[in-house]
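Of the protein chains in this complex, all but one are displayed in their positions.
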Amino acid sequence: MSSLDSALIEVNQLDASYGDRQVLKDINLTVNKGEILVIMGGSGSGKSTLLKNMLGLMKPAAGEILINSMDINSVNKSELLKLRRTMGVAFQGGALLSSMSVGDNIKLPLRQHTDLDENTISIMTRLKLELMNLAGFEDLMPSELSGGMLKRAGLARAVIMDPKILFFDEPSAGLDPVTSVELDQLILELRKAMNMTIIVVTHELESAFTIADRIAVLFDGEVVITGTVDEIKNCTDERVINLINRSPRKVQIDGEKYLSRLTKGAK
Amino acid sequence: MSFDCSDHLHYKVLHLTGEVDLSNSTKVRRCLLDILDRGNSVIVDFSKLTYIDSSGMAILVEGLNTANKKELSLTIAAAVGAPLQVLELTRLNQVFTLVDSVTDIKE
Partner (left out) sequence: MFRLIKLIGSSTILFVEELGRFTDFLYQVIKSIFSRPFGGRDLIKQLEFIGARSMSIIILSGLFTGMVLALLFYSVLTRLGSVDLMGSAVGLSLIQELGPVMAAIMVIARVGSSTCAEIAIMRNEQQFDALTCMAVNPYRFVMVPRFLAAIISVPLLTAIFNVVGIFGGYIVGVYLKGLSGTLYLQNLIDKIGWEELRMSVIKSFVFAVIFIWISMAKGFFVHFEKGVSGAEAVSLVTTKAVVASAIAMLFADYISNSFLI
């Protein structure tokens, strides 16, 4: 059992629903300081919903989310503001504001929350762009960027204030293999140099195994297993094995019924 | 975080202690630019620095640029641990002159 002192984020008995549809059931999760936790699962497993809850974008049906021992759903506005300043979020499509240039997008948190000099802000922005291999792109508008570039710009914005906690929603989706590997390396370097705690939601196995300290596997709204890469690989649960081996779900064919489905309504 | 200045040969040495981050980097900036305004070359002593964030790095970059324009020098001494990793991550270790300690500078 990991020591409670190092648990930076705690998800306790979380239930989440959209209207009548329950999406998450009794989720329990901890994220330790300085670790990279990967939340994995297939489509419909509830991982996006879990992320939304952890970010405070959604109120849970039951349970609590503690960040730095504070319940994000019951904390007051100024506490929440302070907390949010230490969290960076890289969204799936970058989520840059379409009316502002890339540079202005990245500078937004600095301009809103600090009184740093414009020179300092400008250099910080360019440092982050260089890190993401986007040097020279700061005056472009988001509509002029490719999908991969938008992601990297979104990441630059997420880390511009050197947050202690970084959330990453599907980093590898839509990226070519080389950029994907570079991004994995960047995530590892960020943790090392900036001592960040990183939570990654993904369904890419390779990435997960490369970067994760621990992996939590979600299936149908429940946590099936949380463990190190080795523990996941040695897991005997059928769903986990299928996920790792990428075997399609086996569909039993009933010959007669299949035929009738195919020929329904034929004259 | 605290900082203070001393002299070494004809340089002003800026000793940084503790953690430089968003909350205090503006003060460091003012001090650094003041030193350069008065025409002194600077050695920034990292030996007691435990953490520096991008705002701190940006300030040093601005300092280096200002120094170059005034034909002065800015050197970083005794970078270790997390600050060194930040220099490596940002590839600024290839931009700044790094020395192991202040006393290594003999002229």
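Residue numbering begins at 1 within each chain, and the chains themselves are lettered A and B in the order written.
Criterion: a residue touches a chain if its C-beta (ideal position, glycine included) is under 8 Å from a C-beta of that chain, and two chains touch if they have at least 3 such contacts.
Source: prediction; values computed, not measured.
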Touch list for the missing chain, restricted to displayed chains, reads A
Considering the complete complex, of A:K33, A:R85, A:H203 or A:R239, the missing chain is touched by A:R85
Touching the hidden chain, out of A:L55, A:V102 or A:L116, is A:L55
Residue positions on chain A contacting the omitted chain are 52, 55-57, 80-81, 84-85, 87, 89, 91-93, 95-99, 108-109, 112-113, 154, 157
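Criterion: only the chains that are shown with their structure count from here on.
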For the pair chain A and chain B, the C-alpha centroid-to-centroid distance in angstrom is 35
The residues of chain B that touch chain A in their complex are 21-22, 25-26, 29, 51, 53-55, 57-59, 61-62, 82, 85-86, 88-92
Given the complex, residues on chain A that touch chain B span 114-117, 119-121, 123-124, 127-128, 130-131, 160-162, 189-190, 192-195
